[in-house]
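One chain of protein is taken out of this complex; the other chains stay put.
Naming follows writing order (A, B and C), and every chain is counted from residue 1.
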């Protein structure tokens, strides 16, 4: 029995996007929850993610937040791309830590959407603040590969 | 004979940072030129960098631009971290394309620096615009691992 | 009887800053609430704030959000300046509408602070999202005029 078809669709889109995204899979990003306008993902900091500071690379944190953003803005199964994003690095993520990114749709009007992503370490420490702007293109997120996800 | 000791130092810092940065090396980022307040890097789009669109992942483009930023803002051999960045995705990068990131210091006053990074495909097509804000911490970029680079 | 000396100080700083800020006063910005790391201000859209769209000028919305940011980041009575900000324009503000800006400190570590400001119309409609980055300089916000506030 399907009690929440919209969230089912959102989960289906995220699963297909992840299966087609080698980068996100190689980082070990796991989708914890996804529903219309929302996504929550997790990842553990691995040795190969460290930079010369011996802390997690800023590009990895961005990629992680960006994945949550992509799942949230494609959750309506309308093909949507990122047009811009900004990130504030608050505290470094350390080797072995589990980090969580939670993406929330702030508004979606016409083709333009605005999303906030908060990255925290599992105990609640703030790691980064990310804001993404999306632009809806034609097609469905569950469509064929070209034009099928947020990037 | 050492004709430009400041650029020599900037190159040395970049080489050490790259040697300690597993992520940038795994992407195949090559440092083409680096001098005080400036860095130019190159990379070729590999299959594992693609997303479900079959174009280069936005997180990879960010990581690439961020590397150029890190080399430029550490070029004075003063330990410097990124505090925030924004990126505009202009055109997708395709499999096999070579992309170039050129980071320029716009201003450096006290502890705060502002850098522009332009990402282009090798024929000149604009791929992304990145702006990074840096914050100088204590220590030298060529110092021991903890606190030694921009992330 | 002074039950909350920190909030008293924050209110005192905001009052002094507003008294010295001709621009904010000419826009009719009113401080509704201020406490450590938080500020809430209100303003009504006047005819002279309209642009050729006959809606409120984006620069006015920015200035309004920026004031809330300035009160929040100076609420600790440590002289603090804005180093950068970004704004997303969500829905236009119309003539006669009352708008509210609520600034919240997301983090304050060493000299750097990050603040979120949400601008809404009085019925709750989202008008703009603003994120400000602050940098603490020497001196107190309640000190003499030069260097005494966030701008």
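Just so we're on the same page, a residue touches a chain if its C-beta (ideal position, glycine included) is under 8 Å from a C-beta of that chain, and two chains touch if they have at least 3 such contacts.
The shown structure was predicted, so the numbers you read here are calculated from the model rather than taken from an experiment.
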item: Identified contact with the non-displayed chain, of C:51, C:109 or C:122; value: C:51
item: Omitted-chain contact residue, chosen from C:7, C:86 or C:107; value: C:86
item: Sites on chain B contacted by the missing partner chain, in the whole complex; value: 86, 88, 90-91, 106-107, 109, 114, 116, 126, 129, 131, 133
item: Contact footprint on chain C, counting only the chain that is left out; value: 16-17, 19-24, 26, 47-60, 62-64, 66-67, 81-89, 145-151
item: Touch residues of chain A, complete complex, unshown partner; value: 83-84, 86, 111-112, 133, 135
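Assume only the chains that are shown with their structure count from here on.
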item: Type of chain A:chain B copy interface by residue overlap (half), same or different; value: same
item: Chain A and chain C, separation of their C-alpha mean positions in angstrom; value: 31
item: Centre-of-Cα separation between chain C and chain B, whole angstrom; value: 34
item: Where chain A and chain B are represented by their mean Cα positions, the distance between them in whole Å; value: 23
item: Of all residues in chain B, the ones touching two or more other chains; value: 83-84, 86
